[in-house]
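Removed from the display is one protein chain of the complex; every other protein chain stays in position.
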Amino acid sequence: MPGTAVMLLTCPDRPGVVAAVANFIAAHGGNIVHAEQHTDAVEGIFFQRVEFALDGLDLPHEDILDAFRPVAEQFGMRVDLRFTDRRQRVVLLASKQPHCLYDLLTRWRTGELAADLVAVVANHPDHAGICQHMGVPYHHLPVDPADKAAQQQAVLDTLRDLQPDTIVLARYMQILPSFVVDEFPRRIINIHHSFLPAFVGANPYRQAYDRGVKLIGATAHYVTEDLDEGPIIEQSVDRATHRDDVASLTRKGRDLETIVLATAVRAHLEHRVLVYGNKTVVFS
Amino acid sequence: MPGTAVMLLTCPDRPGVVAAVANFIAAHGGNIVHAEQHTDAVEGIFFQRVEFALDGLDLPHEDILDAFRPVAEQFGMRVDLRFTDRRQRVVLLASKQPHCLYDLLTRWRTGELAADLVAVVANHPDHAGICQHMGVPYHHLPVDPADKAAQQQAVLDTLRDLQPDTIVLARYMQILPSFVVDEFPRRIINIHHSFLPAFVGANPYRQAYDRGVKLIGATAHYVTEDLDEGPIIEQSVDRATHRDDVASLTRKGRDLETIVLATAVRAHLEHRVLVYGNKTVVFS
Amino acid sequence: MPGTAVMLLTCPDRPGVVAAVANFIAAHGGNIVHAEQHTDAVEGIFFQRVEFALDGLDLPHEDILDAFRPVAEQFGMRVDLRFTDRRQRVVLLASKQPHCLYDLLTRWRTGELAADLVAVVANHPDHAGICQHMGVPYHHLPVDPADKAAQQQAVLDTLRDLQPDTIVLARYMQILPSFVVDEFPRRIINIHHSFLPAFVGANPYRQAYDRGVKLIGATAHYVTEDLDEGPIIEQSVDRATHRDDVASLTRKGRDLETIVLATAVRAHLEHRVLVYGNKTVVFS
Partner (left out) sequence: MPGTAVMLLTCPDRPGVVAAVANFIAAHGGNIVHAEQHTDAVEGIFFQRVEFALDGLDLPHEDILDAFRPVAEQFGMRVDLRFTDRRQRVVLLASKQPHCLYDLLTRWRTGELAADLVAVVANHPDHAGICQHMGVPYHHLPVDPADKAAQQQAVLDTLRDLQPDTIVLARYMQILPSFVVDEFPRRIINIHHSFLPAFVGANPYRQAYDRGVKLIGATAHYVTEDLDEGPIIEQSVDRATHRDDVASLTRKGRDLETIVLATAVRAHLEHRVLVYGNKTVVFS
């Protein structure tokens, strides 16, 4: 499959912007294979995802942004340019629970995730075997309860070495401090095991059981400094009944977490997620 | 359809309780047409809904509880006895919004709700015409902003006159004070337009929009003194996207509210809901 | 709300088409408020829905198509032009069952359906009262079993008089002969009470019960000469269990039919449905 370029655009809503972008691409010999736009009428902001074939384009990858600059400046655009022929580097962070990790490993191995899985980083040794079997380097960085900061620094050092484009917290049960989060803005995806903003914090299935809800949920979001407050990418729910205790809610929740995280990661890797303020536009 | 009796039973979990109840019914010539039980293993509580034919029973309706008393006392049971051949009296409370009200009126008229709809009470005159058309008495009790308590007292007086078994708040936008709630414990059903406990209080669709959630919800619950904190009967959700503004969330939410409230009301009228603590057991 | 124009475009996929359309609109002072495109890569067909403000446009409604003709011819486009400030005329066809009819009447009355409900045509007298109450003319055209064709001709004559843009079969239980269907191509919407193509024909809930399925469905589609074979607009399902008999499947199905039909009708009235071959593109 020949590569495409994806532009994620944000600007004040003004007449002519769609035409300007389309003309730029047409003028350089590109063919638009997908385009989707959205206008936030309340805020007066225009968003667009436009994907065009690189085959036939009269510009090399690295010159596209420069060539586009006049259009971007005319409309006051924020431009994010990605290329589908440059595979992203993905690092997974995990703890003891295997479900999200195994699922992402399987999807990667079967080619469903178009990315390079460069490493798994975990604070437990449990998944070293499966990662070795699948050919993914495994970094075991245990936590010393007396000095948690040491492991956090080790995580940062490891991530700096690995240079990931995207980091996925696959039920990683340690706090990621802001000095780590700040280095990878909008590039760390977490799965929270509740329908946010219900049941923030610890033990959401226990909280759901205590409240007697009839649905449980899971939420994938970008990690920001405020825990459980980052931009939401994807959510889903499953039915709960009086028959469910905390254990069965937890079991049902695992399937939710797995699917919701995988859906969010795929949307992110396909360059379909645009963050603005504390929200996301997820193009289809 | 000949009538049945429904017993909703709660007691400490102990061996022999299922046999004792089944023997009582068999000994009096009853045939069990449905039975469903649940044990809350954490709390050690046993719950049962048992429905048996009145045809063939050697006891009149009013003697069943007395005859059952020895079994109830042996196991320390709380017993709630209902009869499907005695139609419940239902009162709907409404304000300006029509969707839940019209839906319940339609279901009642087509025979889907096995109950007598004895009146609609509303603080606006808007629905008098449709109620007249459908032959349901309409009580218009307007709110004087300078003296809200007067209308609340009028509502209570009206309800006392109407003697409802069940009261449904079909998007009734006034606070029901505790002196009203206390007279009808576990008999007032409300629809809240969010996935509780997310977005309690006012303007949940606005709150959902501001947070950027990817699902919106609705919750039907029994009304208690603590607003939005009563036992949940039913919940459901629908997808939201970045394309949704507050108006479209509100529109989507109307369909959710309608279905969730109708589902809860039907479960309640079919004697399938058992309240314990702040939770419900909803039998199938 | 000032009006907009909606163009639904279909043409062979070629570079430059998005730019050409955007340029045409920009050149005439229009502002695109929504645009969505889709390419069927298998068939090589391009689809676009583009909606632009009429306010500021330098063309009157009736000159837009002419002005656009050069673009349409250059790309071999099929163009369908609609205006949101020209309300569509809708006729509902019904029989005895009220759920879909009442639901659409309610949505229309609360302003959710941006259309003029010009009449209800029914082969039973049952709904005359509610229609009179709501101010919608009611045409009762009973069927003579010995001469069904007479009623079919009466339906056609009535529809010709009413000149509807859209006809909705709200559980209309009579066959609509091809001489009626042919006069309103892609303008008649039906609700079938199964998840097509499962359970075509009569008694789908009976068929579902006999097969022991765990989900039941409903399907809204455009009516074509081949019964149950027209382009599908919307489908949904609900859970079924061993506890469901034909009656309870039918009851659950009513809610499905109501929502699915309303969703399809709204998409159609918002000019979001584009038919090609035997399929639909439903823009968001």
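The letters A, B and C name the chains in turn, as written, and every chain counts its residues from 1.
Just so it is clear, contacts are C-beta pairs under 8 Å (C-beta built on N, C-alpha and C of every residue); 3 or more make two chains touch, one makes a residue touch a chain.
Remember, predicted model here, so these are calculated numbers, not experimental data.
Undergrad: Can you say which of B:37, B:110 or B:263 touches the chain missing from this structure?
TA: Reading the full complex, the residue touching the unseen chain is B:37.
Undergrad: Return the single residue from C:32, C:115 or C:213 that touches the missing chain.
TA: The one listed residue touching the chain not shown is C:213.
Undergrad: Across the whole complex, list the residues on subunit C that are touched by the chain not included here.
TA: Listed in rising order, the touching residues are 38, 40-42, 47, 195-199, 211-215, 217, 231-237, 241-243, 245, 278-282.
Undergrad: Tell me which stretches of subunit A touch the chain missing from the display.
TA: Within subunit A, the residues that touch the unshown chain are 98-99, 102-103, 106, 109-110, 112, 129-130, 133, 241, 243, 251, 255, 259, 262, 284.
Undergrad: Which residue numbers on subunit B touch the omitted chain?
TA: Touch set of subunit B with respect to the missing chain: 15-16, 18-19, 22-23, 25-26, 29-37, 39, 56, 284.
One rule holds for everything that comes next: only the chains that are shown with their structure count from here on.
Undergrad: Report back the single chain whose CA centre is most distant from the CA centre of subunit B.
TA: A
Undergrad: Could you grab the centroid distance between subunit B and subunit C? Build each centroid from C-alpha atoms only and quote it in angstrom.
TA: About 36 Å, centre to centre.
Undergrad: Between subunit A and subunit B, tell me the centre distance in angstrom, where each centre is the average of that chain's C-alpha atoms.
TA: From the centre of subunit A to the centre of subunit B is 41 Å.
Undergrad: Counting only residues that touch at least 2 other chains, which ones in subunit B make the list?
TA: If we look for residues of subunit B contacting two or more partner chains, we find 241, 243.
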